[in-house]
Structure formats: structure tokens, C-alpha cells
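Removed from the display is one protein chain of the complex; every other protein chain stays in position.
As written, the chain order gives the labels A and B, with residue 1 at the start of each chain.
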Amino acid sequence: MFEFGIPVLSAFVSLALAAIPLLLAGANPIAAYGQMIKGVFGSVFAISEMLTRATPLIFTGLAAALAFRAKLWNIGAEGQLYLGAMAAVAVGVGAFDVAGFILIPLIIVFGAAAGAAGMAAPTFLKARFGADEVVTTLLLNFIILIFVQMMLEGPLQDPMGLGWPQSAPVLDQGMLPRLMDRMRVHSGLIIALIAALVAQFMLARSVWGFQLRAVGENAVAARHAGIKVKRSLYSVAIISGGLAGLAGVSEVAGLKGYLTADLSPGFGYTGIVVAMLAGLSPIGVVVAAIFIASVFVGADSMSRAMGVSSFLADLVVSMSLLCVLIGGFIAKYRIIRADKGNTTS
Amino acid sequence: MDILNILLSESFWAASLRIATPLIFGVLGALLCERAGVLNLGIEGIFVVGAMCGWLAVWLGAGLWGGVLVAALAGAFFGLLHAILTVPLGLSQHVSGLGITLFATSVSYFSYRTALPNVSSPPRIEPFQPLDFPVLADLPFFGTVLFQQTALTWLALFMVVAVWYVMNRTALGIAIQAVGDNPDSVEAQGLSVFALRIGAVTAGSSLMALGGAFLTMSAFDAFFFGMVNGRGWVCIALVIFASWRPGKALLGALLFGAFDALQVRLQTQMGAAVPGQVFLMAPYILSIVALVIAARSADYPRALLTPWFKGQR
Partner (left out) sequence: MSNIVLSLNGLSKKFGSVVANADVSLTLERGEVLALLGENGAGKTTLMNMLFGHYLPDSGTIDVADANGQLCPLQLGHPLAALSAGIGMVHQHFTLAENINALDNITLGAEPLLAVRRSTRLARSKIDRIIEKSGLKAPLSTPVGRLSVGERQRVEILKALYRDANILVLDEPTAVLTPQEADTLFENIKAMTKDGISVIFISHKLHEVLAFSDRIAVLRHGVKVGEMATSQADEKAIARMMVGAESPKVERTKIATGDPVLQLKNISVAGRSKRDSLEFVSLEVHAHEILGIAGISGNGQGALAQVVSGLMTLSEGTIQVGGKEITKPAPQAMISAGVGRIPEDRHREGIIGAMTVAENMVIERLEDSDIQSRGLLRPDAIEAYARILEHSYDVRGPGVTAAARLLSGGNIQKLILARVFERAPKVILASQPTRGLDMGAAAEVGRRLLEARERGAGVLLISEDLDEILGLADRIMIIRDGQLVETKSHDREAIGLMMAGEAA
């Protein structure tokens, strides 16, 4: 069971705390908040921008939420996102010049597979050699990013790109359709929402989800009860990596159209915050991603209007993570006290 | 053979030690935290804070050692925050650490932008200069490698000895080792588990911040976004490789530094044949390889990651 109270409270507390840096930067917090709200909800365009920002965050948030449920610490969504994006351009820029209804699924499948491989490898190192996946996935993020730069100056470089380190554009029929005219919000959002719903359903209702939760909560008892722990971990690793790969696919084939090495402003890391704010619940991830995306888009708009650094958004996001952690502690403390009342028979 | 020439050159080893310096601080800091039983993934952000605060203090006129002190205090502050979240509150060390990294990084970036809203190229400070050892600097080989380094490198080397001495030769260090193995052993003898852990994490974090400060105050003379570039995470891998021993931590950091220095030199020599990124990737790959080799036999502090509460035996 998931309580919404704490995350919502944490979100507001972190926004309120942002008044301190705003004051230090010499801005009027009330005006700044007003500007942020206007920047996110002031027009259809603003809302479209916010949803566009939320799309990759839903994917990376789901990637973190599912893995963390199994206590598999996938901190590598950032790298897996780039793997997915690379696969998308590798397939999408002309290798297969086929109709859209074939090319789009092809891009999606290859992108997800690349991301999945990016998480399967550290999981193998953990299962086989006991190498801590936190460290390996973190380091892989850097390796993959450098690899992307290499590819963009090599095989994936756009021959027509005047030497810029960027890929050729994805074929028009390979692009995910836009949802509205003249708006950037694209059907990657629909895929993300479906993924969240499916994840929610599978986690609660499938044998796979049952086993995943069991492994995450108590791996010793799960193994004793006949659950194949390693298989469970590999399966969640592949799905988690695949979702992160889809974030890359959706950014490349939904939004930008081509790959550069600055495709992601840290969506992978922010996904961890999204997942924690969501209490690791897939549906919660959608809500949390929309909140975080609002903070980013709102802060951008506020920054342009008032001259306060847009790093304020990162500040709010990181504070909301710390707040939700502390809030979780308070809730746990309440449960422990309630337990004491209950178990004395 | 080119590689042999490189490996025998004085400038190569001088560069290795220079590159290793921030890692020495970082690994020692991580070692202190983990020996007490607390994983500190805040390290990457604490590096950033150290780099930014140290530099900013100097730029505002605090003097170089003033900057070092400010960096250490800033690191201690974020370390204390992590310690409070993970020790008395017993929250997930993984998540709290990542939260500290995000928080410390965004605080640094925001402060930098707020302090310097309209600069296009980062302002420079006068960084630490190589120490001038009159006779020693003229020694063959060691003269260049050791005696033309800056004071912060010497501080790092001194810290290796200091941390080793404290951990192995003082009652405090032994208590820190004990609290990372079995907190009950410390509690039963009337010492405070919380105080030991919070103290170790705070002290370790200020060492990490010095690693960041080295970047802006010795290796370079300005602060850039993204300049820490995963050095903190490398330290987390190296501390496992070093099996939580200061001497091996120095060795690990030096190996890493040597490897990094080597890749830079090979890159300039073989630049045309192989893409430069292959060399840039190599140190991170090396860290993973080191981790994989060390992981099975690693003697993790037994209480690492496990929160402790009074009265729960």
C-alpha cells in the first residue's frame, strides 16, 4: 500500500524551501512562484512543453522504481538511455528504409534491447563476481557517454553535418507522431503512460511481480520459498534497462530527431528522484514525473523572466528527494509505534 | 618502445601523482566512512562542493589555505547531513548518498551562478604553486616526481599516514573499526555508536571535499561545471580495491593516476590511429575491472549498509 501524503508534502516543502535560495539570489519568492506556475500552466504550449519534459522522466522513473523494488540498485539509467538512443539512430537513420509501421517498432525494440543489455551486464557482474552494481552502473554512465561521443565523431556522424558531433536525422517515417499541431508533445508520452499502467498491473497482479516484491523485501525467505532469485533479478534488470533505453528512443525519435552527446540533461539521475518521490509505485511515477517536469519547465521560464539561475530546479528536485526520505522515516516511525501496539497479544 | 620511454620519464610519474592526488583524498574519505559502516555516495557531490567552495573563498579573497579550510568545512557540512540521515534516522545509505550528491551539486552550481551571474569564461585565481625544496628538487627522478608538487599533494600524502596512524594506532581508530564490524561491541563497552559513526562520516566527507578543492586550487585555477566528472565514483570503486586500507588506497590511486597519465600520453602519440575516446574510457573501465577482481575476496566491513538502533540485538 502506498501513501500519497508524504511525497506530496515533500514536494511542497521542497518548493517552499526554494524561497531561501530565491531570496539569496535577490528575487521575490512570491513573484518567482507565480512566474513558475505561469510558465508551466499558462498556455497549452507550456503544458505541452511540460509533458514533453515529463516523458523521458516517466521512463527513467519506472526504470529506477522497478529495479529498486527488487533492491537492484540501477543507477545507470543515464547510460542506458544513451544506449537506447544510439540503437534508435543506428536503426532509424536509413539502415532500414521501410514503412513507418515497421520502422517505428523496429526502433523501439532495438532501443529497448540496447538499454536492457546495458543493465544486464552489471547484473551479471554482480551475480557472477559480486561486483557492486551501484558502482558499476555509475561508472558505465561515463563510459557510455564517452562511447557516444566516439560514435558521433565516427560511424554515427552525420555526413552532411559539417563535422559537428551529431548523428544523421531519423527518417521521417521513423519519427513518433506528434500529439498536437505545432506542439512538441509526442506519442512517446502515450508509450510511457502505457508502460506505467502495465508495470503497475504486473507488479500487483502477476506472479512475476509477486516474486519481484518477495526478492526485494526478503531475498533469503524468497529463496527458501522456492523463488529463483537470480532469474528474478535478471528479468527486472532487463526490463529496467529496457525502460531506460526507451527514454532515449523517445527523446531521439519523438523529440530531437537526431542524437547529440547532450541529449539528456541528467534524465537518468532525475529518474531516481522521480521513483523515490513515487514511493516506487509505477502510477506514482507518472505523477512525480509531472511534478518534476513542472519544476524544470517552470524554473526555466522563471529564470528567463527574473534572471535567477535555472539550477534552482535541480536544487528543488534534490531537496524533494531528501524531504521524501525524511518523510519516509517519520512514517516508518509511526508504523513501528503502531506495530508495538498491535503485536503484543 | 614508446611506452617504456613514457614509463621511465620523470614527468610521467610527476603527472601520475598529480592526477592521483584528488583520488587519494577521496579514497581516504570513503575509507573512513565505510570503515565506520556507512557508504557515502554523496562523494561525487561533496567533490563538487569542495571544488566550488574552495575556489570561491579564494576568489573572494580568503587566501589559499583559507579556501582549503572552507572546502573542508563545506564537505563536513554535507557529510554531517548524510550522517544524520543514515545513522540516527537509519535511512537507506544508497538513496541518501545519491540525494546528497544531487543536493550538493545543485547547491554548488546555483551558488556559482548566483555569485557570478554574467561571466562567460570562468574567473581565475592564483592557485597553489609547486613547493620549492632547495636541494631535494634537484635530485634525479625524485626531484621532479616528489619535490615539485604543490602543498595539497603533500597534504594528501601526509593524510595517508595520518589516517593509517589513527585507524591502527589509536583507540579512536580501533573503535571506528569496531563500529563498522559489530556496533554492539562498541555499545556494550559504553561508547556511542552514533557519535563514532557521525564523526567518521563527517571527517571522511571533509577529506573528500579536499579532493575537490585540489581540482580548482591546484590542478586548475577555476571552477567549471562537470569538472569532477565521476572522480568520486572512481573512489568508491578504489576503496574496495584497496580493501579499506590506507596504504593500498594510496597504491590504488597512484595506479589509477599512472593509467590516466599514460592514456593522455598515448593519445598524443597514437592520436591518428585510435579515437581519443578509447583512452578517455580506459580509466573507468579499469575501475570496473579492479572492482570485479577485488569484489569476491573483498573483506567488506560487516556492518556496512546496516543501520543500528539501540536495544535491537
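Quick note on the criterion: a residue touches a chain if its C-beta (ideal position, glycine included) is under 8 Å from a C-beta of that chain, and two chains touch if they have at least 3 such contacts.
Please read these numbers as outputs of a predicted model, since none were measured by experiment.
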Contact with the hidden chain (one of A:F96, A:F210 or A:F329): A:F210
Residue in contact with the excluded chain [from B:L191, B:L251 or B:A298]: B:L191
Which of B:Q177, B:N229 or B:Q267 contacts the chain that the document leaves out: B:Q177
Residues belonging to subunit A that touch the chain removed from view: 205-208, 210-211, 213-214, 217-218, 220-228, 339-340, 342-345
Footprint left on subunit B by the chain that the document does not show: 169-172, 174-175, 177-182, 184-191, 299, 301-302, 311, 313
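In this text, only the chains that are shown with their structure count from here on.
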Chain centre separation (subunit A, subunit B; CA means) in Å: 29
Subunit A residues within the subunit B interface of the complex: 21, 24-25, 73, 75, 125, 129-132, 134-136, 138-143, 146-147, 149-150, 153-154, 269, 272-273, 276, 307-309, 311-312, 314-315, 317-319, 321-322, 325-326, 328-329
In the complex with subunit A, residue positions of subunit B that touch it: 41, 81, 85, 89-92, 94-96, 98-100, 102-103, 105-107, 109-110, 113-114, 117, 229-230, 233-234, 236-237, 240, 275, 277-278, 280-281, 284-285, 287-288, 291-292, 295-296, 298
